[in-house]
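This structure is in structure tokens; I'll ask about it shortly.
Here the complex is missing a single protein chain, while all its other protein chains stay put.
Right after this comes subunit A.
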Amino acid sequence: MATLVIPTPLRKYTNQNRTFETSKSTLSDAIDDFVNEYPDVQENLLDEDGNVRSYIKLYIGNDEVNPQNNGGISLDENTEVSIVPAIAGGTPKI
């Protein structure tokens, strides 16, 4: 089972779960599996064309991956996909 690591800002859409385990064997299928389990994540993770939002990066190991470019990349049971969002930490003022 590959694991998706869910960052804090998205946990409000995943019942506060920190990880998601998937038996899917490719990155695209794993992301589909994830958003099927937590439909509210979809809008915040992917745009209308299925691209990862511009304020979020996905990483396997140290390398950035994207379902659009590397969707077929295979995942094994030890693969950890990290979802890394932009964080600022504060209030919207200058």
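Note that a contact is a pair of C-beta atoms (placed from the backbone, for glycine too) under 8 Å apart; a residue touches a chain by one contact, two chains touch by 3 or more; residues count from 1.
As a working rule, contacts and distances are computed from a predicted model.
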| item | value |
| --- | --- |
| Hidden subunit of the complex - UniProt protein name among "ABC transporter ATP-binding protein", "Molybdopterin-synthase adenylyltransferase", "Protease3" or "RNA polymerase subunit sigma-70" | "Molybdopterin-synthase adenylyltransferase" |
| Residue numbers in subunit A that touch the chain omitted from display | 7-9, 18, 44, 53-57, 59, 62-64, 82, 84-94 |
